[in-house]
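Missing here: one protein chain of the complex. Every other protein chain is in place.
Up next is chain A:
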């Protein structure tokens, strides 16, 4: 097992991540304006921006699902018990004792088990909740909501707002956890450059060198 700088976040993934960040921030800001939490933007503008941002994100998300399944990247999000306790124990105790993060990225698992489980929950619970409720809301708004009207726009809006709150909580925790490594920059950098230190077995190294030479950083 040796450490190598390899391309863990492909160009699409990085583009997806940052456009998602920008759009989710926009959606949170405009969404809470529509909800009535603040009035830093006029209601009408908030509705317009929120709708367009949602439609763009929806398209990006459709591409992302396609990408995850066609590239096999979805496997990174499978829940696992391996190292789960170790990582949880680190955040609860070890981190205060100056211990190093116990998890090393591998080629097959670029997320630690806690991270993977969180992302999985976001992907299979929170995001579907926000999308389904959001699309229902949009369809009713646009007079095409026969399918959802029996639920009523009130309960749909409630689900949408609760899911939005969950996303806000995720964003807070997500940003905070970036500070738990060597430095904040160290944690953000891979999502910009794509490269991070990953432990590779000899077989993986040999495979990458032979079949995907672009993945290993030059001069490494």
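Keep in mind that, in the parts below, a contact is a pair of C-beta atoms (placed from the backbone, for glycine too) under 8 Å apart; a residue touches a chain by one contact, two chains touch by 3 or more; residues count from 1.
In this section, contacts and distances are computed from a predicted model.
Per its UniProt entry, the chain excluded from the display bears the name "Cytochrome C", taken from "Cytochrome C", "ABC transporter permease", "Dihydrolipoyl dehydrogenase" or "ATP synthase epsilon chain".
If you put the hidden chain back, the residue from A:3, A:125 or A:172 that touches it is A:172.
Residue-level contact of chain A with the missing chain is found at 33-37, 39, 42-44, 47-48, 51-52, 91, 95-98, 140-143, 152-154, 157-158, 161-162, 165, 168-169, 172-173, 176, 179-180.
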